[in-house]
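Rest of the complex left out; these chains stay put.
We call the chains A and B, going by the order they appear; numbering starts again at 1 in every chain.
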């Protein structure tokens, strides 16, 4: 079902593991996160961060099970198998949506079949809406949570020009919108902080809010990223750093405790 | 008033052309036994409201029951896309009116509460809003200038939910009270039909009244359906059946395999016990039992 992600040269881990560790290090003790469907990479990242540098981090499994500590990560990240060890099972409309609207949660990660330079995503259709070439699952809570939650993280395991596009076929969830101060004008809090892909890490240029190359995974060049991205990538002057290497302990925890069955590799199928 | 009905009787409350809302969320708590009876009686022209769902919508589409899906997300998550739903939409046979989860919740709440709209920040700046400006209107508060989305009422004819238990009067327990968005569809619906794992004596409800989720006067029919959410989960009693999802997706790749799968493993079996028998019997029940 899942193909094996590639080795990261010289890092003693595979690309899924580098992505998890990279995202994990973006989280802190003040992170209050939850997850939606098919969110293996961020779920691993939250669980790993809690085991390493952010013990106070809040994570609501499936947006339901607060402080869960699952024995394994199942095929569905909305599954009850993810809820073991929770100290609260919250009631969806009354508890979860109240907390999300009030930004009691502050962190949400999402991906899409398409993503544009401002971190807007499409998970609805490829092609025209009424007669789509590909009908995708739908935006789910993306349109909601991208408007409610201040710290948005994006990820993609398929960094290619079909995913990173000049123009979305449909905007299911908002990133920085049309860029610049668009979110602010709409009264929306925060915005996308970073995008972790299987090739690199993007941040967002503070003025234009366009994706900007922040680090390259080992063995990847700026030209590789440019060639794999459907829009013009902002590349800052000077040396582009290499994405930092995971510690041995991070890799061990991820493999042995956080995700022993390798659910994270499902995103590479 | 005795609200107990057979699954066939309960499912018959969903008339052709109705707007029917389906409880549960993704792989959890869908009223599959009721959905199966709707498919078996060949209902037609349904508008299906399902906030986040997979298998129930795919069964209804495969059965030719659906003209429109009003939804936030339809998939099998890590186990694949909903294949009949996807194909029917791509062929233009089923219309999708897509909303986000919260705008859909707000539309259901507006219907339930008798309000012209419910406001939310959800969807601002997305195509989810620009796509249906009549039902999700982008507005600005006259006093503060703040942007919001006014979500208009989405009335529902029948809500279908699966729960843990009921008494004969139609008091319903979802236990624990993890109700996803089921309350929203029950509140918005004219008629509510519930399948339950078991019927308990009324005195059990009186003994622990805080565990009751829906009161009798909001429930029109109760049908007993053990494992009535199968192949989705009924937390904490049983989990979803991953193998069923995998076999289902596999079968759709070959028309003849699909015809047999559909007949023998979905619509053919007569009762709940037969359905479980056709899908692995006791081994499946052991497989989906949750670890304590």
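Everything below uses one rule, namely that a residue touches a chain if its C-beta (ideal position, glycine included) is under 8 Å from a C-beta of that chain, and two chains touch if they have at least 3 such contacts.
In this text, all values refer to a predicted model and were calculated from it rather than measured experimentally.
Taken over the entire complex, each labelled chain kind is present as follows: A x2, B x2.
In this section, only the chains that are shown with their structure count from here on.
With each centre defined as the average position of its C-alpha atoms, the distance from subunit A to subunit B rounds to 28 Å. Residues 25-28, 52, 71-75, 77-79, 81-82, 85-86, 89-90, 92, 96, 98, 100-103, 105, 120-129, 131, 146-147, 176-181, 183-184, 233, 235-236, 239-240, 242, 290 of subunit B are the ones touching subunit A in the complex.
Subunit A contributes residues 37-38, 40, 64, 74-81, 83, 89, 91-94, 97, 101, 124, 129-144, 146-148, 170-174, 177, 182-183, 186-188, 263, 266 to its touches with subunit B in the complex.
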